[in-house]
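Only one protein chain is missing; all other protein chains are in place.
Lettered A and B in written order, each chain numbered from 1.
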Amino acid sequence: MGIINKLGREIPEEANGKKLIPFKGAFSRKPQEKTVGRKIPIPKKPHEKKLLKSIREAIEKCGVKDGAHISFHHHLRDGDYVVNMVMEEIKRMGIKDVVLFPSALFPVHKPLVEMIEKGIIRRIEGSMNGPVGDACSHGKFHDICILRSHGGRVRAIKAGDIHIDCAFIAASAADEFGNATGVFGKSRFGPLGFSLVDSQYADKVVIITDNLVPYPCHPFTIESTNVDYVVKVDSIGDPNKIVSGTTRITRSPTRLKIAEYAVRFLDEAGIISDGFSFQTGAGGISLAATKFIGDIMRERGIKASFVLGGVTKLIVDLLNEGLINILLDGQLFDEAACDSLLNDSNHIEVSVELSYDIHSKGCIANMIDVAFLGATEVDFDFNVNVNTHSDGLLLHGIGGHQDAAAGAGITMITVPSFRNRLPILKEKVTTVTTPGETIDVVVTEMGIAINPGRKDLIKKMKNSTLPIMSIKDIYKKIIDITGKPAEPAFKDRVIALIEYRDGTIIDAVREVSE
Amino acid sequence: MSVNNLLSPQGGVCGRDEKSDCIAEIYAFDHLEIKIHSKVEKFFKEQIENTIKTVLKENGIKTAKVILKDNGALDWVIRARLECAIRRAT
Partner (left out) sequence: MKDRLRRTRLYIPGNNPSIMHNIAIFEADTVILDLEDAVAPPDKDAARILVKYALKNVDFGKTEKGVRINPLNTPYGKDDLEMAIENECEIIFLPKVENASDITNIEGYLGKREVWLAPIIESARGILNAPEIATASERIALLCFGAEDFTKDIGAERTREGKELFLARQMIVLAAKSAGIQASDTVFSDINDLDGLINETKLAKSLGFDGKGVIHPSQIKPIHEVFAPTEEEIDYAKKVLDAFKEAEEKGSGVVALGRKMIDKPVVERAKRIIKLAETMGLLKKEN
């Protein structure tokens, strides 16, 4: 027995012992509660030592037991060692039924699959990727997993929906009292914005670093105010996988075409003008679109007031050229971006709370004129799926998708019309991640569709020579080429929930039937 | 289209193991057997099977062993590769 939410998706009434609230609209929920804080800490004595000898000692001193709730950040991406190191130790200590709150997971976290199967991890809330998502789709978790956007994770922590017993925060530099940063050190990764809220709300906070520096570590993102212990290890991650040498723009003619269409659309709609702002990422199409926007800005002598990233060398070069006033950085992806964050005062680190939390009174997403986002599927109602592929397997986290889409003046989904014969457009998406009411334009190489709700955009683009058509017409063109795919089969058992950034449930993911 | 199609026992193979392509193999057999291995099996198995059957019919082939290893090839690509495999097998 389930409830049908506003998008017509069936969701269970409760999960993991808690009652669920169905999605009612992107800006409909008005919470009445207060934020839930932690107990006031017992004062530290002067010069009390926080430096511990090992991860094991930290786990013991933090009182991590069976059923503990533990959190991690994902700034180290696929080069991370910390999650696996901590979980290995937890396994060795015989602790089980742990609930994990990572801000995201990557293929490197494959060792967690075995722990899931053994019940060492009973569920994951936050995000999952690759092998862990695959395990979830095959029903290997004890509980129902919950996926949240970056902003949604912050909201959940502040509202007390997530209670973190112990936050393990990897840092590329820290002092022994716990001031920590990611902007310098052999394993540097840039901002530590995803961990700020963990440091403020978790019962216990442990900094794990491979680079202990004399007090006080500066600059710092995590304040020692919130830190209980510090552990030094040999290495927190693989530098080659944490940040890449360079990120390249796509060479694929299809993706370049999509980027070209997207930027022409914005230009014709009059969006690219002096002082405008946009959000960018490291995806191929997003980078190409950024480059084309840069070309236009350069040609016309206009500047962007700010850009929110997903920062790569490409954007840093535009900043250096004077085409962008300020670069706001939530996470970065390459060496050049790292250097820029450290050295350029116009390149600023911002927390995910500021950028994306729906309750942030200064939510940066709300100020952005344009966001470029991807999708695995889009449907006739403009609902977007980024979590599952058409076969129903959970393969990606939400990232900032829901947040950026809700806030941005124009949200553009830039996607190829089909991948491996599978159409990206469908009558109904397999899983709803982001509701159609927050999606404005879908750009494929076969056609561009404007959300019928955006009558202003439709009017602006009336005389455009771009291939603008209804989303159903793009779908027909695609199906003519690929043929119509069959629908995947699912079992009844719900294995994960997609939570919207306001804490309501927008969709449920069921176990795949194979 | 030629009607007399004696498929040789060593059969014919055509195609590449690459994205958007497929490898079609056809051998002489005493009944019709079609084996499909595809990345998109869950979605297009029926369509691919129908395509194969259509091509066989167009070439007057009633019995054969057909193996298709598919990497998301579009319909016309499957047809082309199978037709080539048939020609190579005759």
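Here is the rule we go by: a contact is a pair of C-beta atoms (placed from the backbone, for glycine too) under 8 Å apart; a residue touches a chain by one contact, two chains touch by 3 or more.
This one's a predicted model, so the numbers in the text were calculated from it and none came from an experiment.
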**Q.** Left-out chain, listing which of the shown chains it touches
**A.** A, B
Q | Option from A:Thr254, A:Ser305, A:Asn320 or A:Asn366 whose C-beta touches the chain left out | A | A:Thr254
Q: Touching the absent chain in the whole complex: find that residue among B:Leu7, B:Ile26, B:Ile52 or B:Leu74.
A: B:Leu74
Q: In the full complex, which bits of subunit B touch the chain not displayed? Write them out.
A: 14-16, 18-21, 73-77, 79-81, 83-84, 87-88
Q. For subunit A, which residues touch the unseen chain?
A. 251, 253-254, 256-257, 445, 465, 481
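The working rule: only the chains that are shown with their structure count from here on.
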**Q.** Whole-Å gap between the CA centroids of subunit A and subunit B
**A.** 43
Q | Residue ranges of subunit B touching subunit A (in the complex, touch as defined) | A | 19-20, 39-40, 42-47, 71-75
Q.
Show me the residue ranges of subunit A that touch subunit B in the complex, using the header's touch definition.
A. 390-391, 419-422, 481-483, 485-486, 488
